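Missing here: one protein chain of the complex. Every other protein chain is in place.
This part shows chain A:
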(Lines give C-alpha, C1' and ligand atoms only; values in the text may rest on other atoms or scores of the structure.)
Protein backbone atom coordinates (compact mmCIF):
# COMPACT_ATOMS: atom_id res chain seq x y z
CA UNK A 1 0.00 0.00 0.00
CA UNK A 2 1.29 3.46 -0.83
CA UNK A 3 0.59 5.15 2.43
CA UNK A 4 3.13 7.24 4.23
CA UNK A 5 5.03 5.64 7.06
CA UNK A 6 3.43 7.80 9.70
CA UNK A 7 -0.07 6.97 8.54
CA UNK A 8 0.80 3.29 8.55
CA UNK A 9 2.17 3.47 12.05
CA UNK A 10 -0.78 5.41 13.45
CA UNK A 11 -3.27 3.02 11.88
CA UNK A 12 -1.25 0.08 13.19
CA UNK A 13 -1.47 1.46 16.73
CA UNK A 14 -5.20 2.13 16.44
CA UNK A 15 -5.87 -1.33 15.03
CA UNK A 16 -3.78 -3.05 17.67
CA UNK A 17 -5.52 -1.23 20.53
CA UNK A 18 -8.88 -2.15 19.00
CA UNK A 19 -7.88 -5.77 18.53
CA UNK A 20 -6.43 -6.35 21.99
CA UNK A 21 -9.34 -4.54 23.65
CA UNK A 22 -11.90 -6.57 21.72
CA UNK A 23 -10.08 -9.81 22.45
CA UNK A 24 -10.02 -8.98 26.16
CA UNK A 25 -13.75 -8.33 25.96
CA UNK A 26 -14.34 -11.66 24.20
CA UNK A 27 -12.50 -13.53 26.91
CA UNK A 28 -13.53 -11.62 30.02
CA UNK A 29 -17.07 -10.31 29.56
CA UNK A 30 -19.89 -12.16 31.23
CA UNK A 31 -22.58 -11.58 28.63
CA UNK A 32 -21.88 -13.88 25.72
CA UNK A 33 -23.77 -11.78 23.18
CA UNK A 34 -21.38 -8.89 23.81
CA UNK A 35 -18.53 -11.34 23.41
CA UNK A 36 -19.82 -12.44 20.03
CA UNK A 37 -20.11 -8.88 18.74
CA UNK A 38 -16.64 -8.01 20.05
CA UNK A 39 -15.35 -11.09 18.22
CA UNK A 40 -16.57 -9.38 15.05
CA UNK A 41 -14.47 -6.38 16.07
CA UNK A 42 -11.42 -8.62 16.36
CA UNK A 43 -12.06 -10.01 12.87
CA UNK A 44 -12.50 -6.56 11.33
CA UNK A 45 -9.31 -5.21 12.88
CA UNK A 46 -7.52 -8.34 11.66
CA UNK A 47 -8.68 -7.48 8.13
CA UNK A 48 -7.20 -4.01 8.67
CA UNK A 49 -3.87 -5.59 9.54
CA UNK A 50 -4.02 -7.62 6.34
CA UNK A 51 -4.52 -4.40 4.38
CA UNK A 52 -1.46 -2.96 6.09
CA UNK A 53 0.44 -6.08 5.03
CA UNK A 54 -0.36 -5.59 1.31
CA UNK A 55 -2.87 -8.43 1.14
CA UNK A 56 -6.14 -7.06 -0.11
CA UNK A 57 -7.58 -10.36 -1.33
CA UNK A 58 -7.11 -12.08 2.02
CA UNK A 59 -8.54 -9.05 3.81
CA UNK A 60 -11.69 -9.32 1.69
CA UNK A 61 -11.83 -13.06 2.32
CA UNK A 62 -11.44 -12.43 6.05
CA UNK A 63 -14.36 -10.00 6.08
CA UNK A 64 -16.53 -12.30 3.98
CA UNK A 65 -15.80 -15.56 5.74
CA UNK A 66 -15.25 -14.50 9.33
CA UNK A 67 -17.55 -11.53 9.81
CA UNK A 68 -20.12 -12.70 7.32
CA UNK A 69 -20.25 -16.40 8.04
CA UNK A 70 -18.50 -17.50 11.22
CA UNK A 71 -19.68 -14.62 13.39
CA UNK A 72 -23.25 -14.95 12.21
CA UNK A 73 -23.04 -18.70 12.82
CA UNK A 74 -21.85 -18.08 16.37
CA UNK A 75 -24.69 -15.62 16.95
CA UNK A 76 -27.17 -18.19 15.69
CA UNK A 77 -25.69 -20.80 18.00
CA UNK A 78 -26.00 -18.41 20.95
CA UNK A 79 -29.60 -17.82 19.98
CA UNK A 80 -30.32 -21.55 19.76
CA UNK A 81 -28.75 -22.41 23.09
CA UNK A 82 -30.21 -19.32 24.71
CA UNK A 83 -30.32 -20.35 28.32
CA UNK A 84 -29.63 -18.06 31.21
CA UNK A 85 -28.04 -20.39 33.62
CA UNK A 86 -26.01 -19.54 36.63
CA UNK A 87 -23.09 -21.86 36.63
CA UNK A 88 -22.53 -23.66 39.86
CA UNK A 89 -19.63 -22.03 41.64
CA UNK A 90 -16.54 -24.13 41.85
CA UNK A 91 -14.42 -23.92 44.94
CA UNK A 92 -10.97 -22.51 44.37
CA UNK A 93 -11.79 -21.37 40.87
CA UNK A 94 -9.53 -18.35 41.25
CA UNK A 95 -6.57 -20.70 41.70
CA UNK A 96 -7.25 -22.17 38.27
CA UNK A 97 -7.66 -18.77 36.70
CA UNK A 98 -4.55 -17.42 38.35
CA UNK A 99 -2.50 -20.41 37.29
CA UNK A 100 -3.79 -20.12 33.74
CA UNK A 101 -3.02 -16.42 33.62
CA UNK A 102 0.46 -17.13 34.92
CA UNK A 103 1.05 -19.79 32.28
CA UNK A 104 -0.23 -17.49 29.53
CA UNK A 105 1.96 -14.63 30.67
CA UNK A 106 4.94 -16.98 30.72
CA UNK A 107 4.10 -18.16 27.22
CA UNK A 108 3.86 -14.57 26.05
CA UNK A 109 7.22 -13.76 27.61
CA UNK A 110 8.75 -16.79 25.92
CA UNK A 111 7.31 -15.92 22.52
CA UNK A 112 8.26 -12.27 22.93
CA UNK A 113 11.88 -13.00 23.71
CA UNK A 114 11.99 -15.46 20.84
CA UNK A 115 10.59 -12.85 18.45
CA UNK A 116 12.97 -10.15 19.62
CA UNK A 117 16.11 -12.29 19.75
CA UNK A 118 15.78 -14.16 16.47
CA UNK A 119 17.54 -12.46 13.53
CA UNK A 120 14.85 -12.51 10.85
CA UNK A 121 16.06 -12.56 7.28
CA UNK A 122 13.98 -9.65 6.05
CA UNK A 123 13.62 -9.44 2.31
CA UNK A 124 15.39 -6.26 1.32
CA UNK A 125 14.20 -5.80 -2.24
CA UNK A 126 11.56 -3.35 -3.26
CA UNK A 127 9.26 -5.80 -5.00
CA UNK A 128 5.79 -5.36 -3.59
CA UNK A 129 3.00 -7.07 -5.45
CA UNK A 130 0.15 -4.91 -4.25
CA UNK A 131 -2.53 -5.25 -6.87
CA UNK A 132 -1.04 -8.39 -8.35
CA UNK A 133 -1.49 -10.48 -5.23
CA UNK A 134 -4.76 -11.94 -6.50
CA UNK A 135 -3.06 -13.12 -9.68
CA UNK A 136 -0.21 -14.64 -7.69
CA UNK A 137 -2.57 -16.44 -5.29
CA UNK A 138 -4.54 -17.80 -8.23
CA UNK A 139 -1.36 -19.11 -9.83
CA UNK A 140 -0.43 -20.82 -6.59
CA UNK A 141 -3.87 -22.36 -6.25
CA UNK A 142 -3.85 -23.92 -9.66
CA UNK A 143 -0.24 -24.99 -9.93
CA UNK A 144 1.64 -26.07 -6.84
CA UNK A 145 -1.19 -25.95 -4.31
CA UNK A 146 -3.75 -27.67 -6.50
CA UNK A 147 -4.14 -30.76 -4.33
CA UNK A 148 -4.66 -28.86 -1.04
CA UNK A 149 -7.12 -26.59 -2.83
CA UNK A 150 -9.25 -29.51 -3.97
CA UNK A 151 -8.92 -31.17 -0.57
CA UNK A 152 -10.17 -27.96 1.05
CA UNK A 153 -13.28 -28.05 -1.11
CA UNK A 154 -13.91 -31.69 -0.18
CA UNK A 155 -13.36 -30.76 3.48
CA UNK A 156 -15.94 -27.99 3.24
CA UNK A 157 -18.45 -30.40 1.72
CA UNK A 158 -17.80 -32.94 4.48
CA UNK A 159 -18.13 -30.29 7.17
CA UNK A 160 -21.42 -29.08 5.72
CA UNK A 161 -22.94 -32.56 5.59
CA UNK A 162 -21.57 -33.39 9.03
CA UNK A 163 -22.94 -30.21 10.59
CA UNK A 164 -26.37 -30.86 9.11
CA UNK A 165 -26.41 -34.44 10.37
CA UNK A 166 -25.18 -33.48 13.83
CA UNK A 167 -27.59 -30.60 14.32
CA UNK A 168 -30.66 -32.23 12.82
CA UNK A 169 -33.37 -33.41 15.14
CA UNK A 170 -34.27 -37.00 14.54
CA UNK A 171 -38.00 -37.26 14.18
CA UNK A 172 -38.63 -40.95 14.50
CA UNK A 173 -42.23 -41.83 13.75
CA UNK A 174 -44.08 -43.84 16.36
CA UNK A 175 -44.64 -46.73 14.05
CA UNK A 176 -40.98 -47.11 13.18
CA UNK A 177 -39.68 -47.18 16.72
CA UNK A 178 -39.28 -50.78 17.74
CA UNK A 179 -40.97 -51.23 21.06
CA UNK A 180 -39.35 -54.29 22.47
CA UNK A 181 -35.98 -54.93 20.90
CA UNK A 182 -33.59 -52.02 20.95
CA UNK A 183 -35.10 -50.13 23.83
CA UNK A 184 -32.87 -51.82 26.36
CA UNK A 185 -29.74 -51.18 24.34
CA UNK A 186 -30.53 -47.50 24.05
CA UNK A 187 -31.42 -47.16 27.68
CA UNK A 188 -27.82 -47.61 28.66
CA UNK A 189 -27.13 -44.23 27.08
CA UNK A 190 -29.21 -41.61 28.85
CA UNK A 191 -29.02 -39.10 26.01
CA UNK A 192 -30.53 -41.27 23.37
CA UNK A 193 -33.46 -42.22 25.53
CA UNK A 194 -34.11 -38.66 26.45
CA UNK A 195 -33.99 -37.42 22.90
CA UNK A 196 -36.42 -40.06 21.73
CA UNK A 197 -38.99 -39.23 24.36
CA UNK A 198 -38.84 -35.47 24.74
CA UNK A 199 -38.16 -34.36 21.20
CA UNK A 200 -40.65 -36.79 19.69
CA UNK A 201 -43.31 -35.74 22.16
CA UNK A 202 -42.75 -32.06 21.41
CA UNK A 203 -43.01 -32.58 17.69
CA UNK A 204 -46.23 -34.48 18.07
CA UNK A 205 -47.73 -31.69 20.10
CA UNK A 206 -46.53 -28.90 17.87
CA UNK A 207 -47.63 -30.39 14.59
CA UNK A 208 -51.12 -31.22 15.67
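Operating definition for what follows: a contact is a pair of C-beta atoms (placed from the backbone, for glycine too) under 8 Å apart; a residue touches a chain by one contact, two chains touch by 3 or more; residues count from 1.
By definition in this document, contacts and distances are computed from a predicted model.
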| item | value |
| --- | --- |
| Options "Iron ABC transporter permease", "Molybdopterin synthase catalytic subunit", "NAD(P)H-quinone oxidoreductase subunit 4L" or "Tetratricopeptide repeat protein": UniProt name of the undisplayed chain | "NAD(P)H-quinone oxidoreductase subunit 4L" |
| Sites on chain A contacted by the missing partner chain, in the whole complex | 5-6, 8-9, 12, 16, 19-20, 23-24, 26-27, 32, 35-36, 39, 42-43, 46, 49-50, 52-55, 57-58, 61-62, 65-66, 69-70, 73-74, 76-78, 80-81, 83, 85, 87-88, 90, 96-97, 100-101, 103-105, 107-108, 111-112, 115-116, 120-123, 125, 127-129, 133, 136-137, 140-141, 145, 148, 152, 155-156, 158-160, 162-164, 166-167, 169, 191, 194-195, 199 |
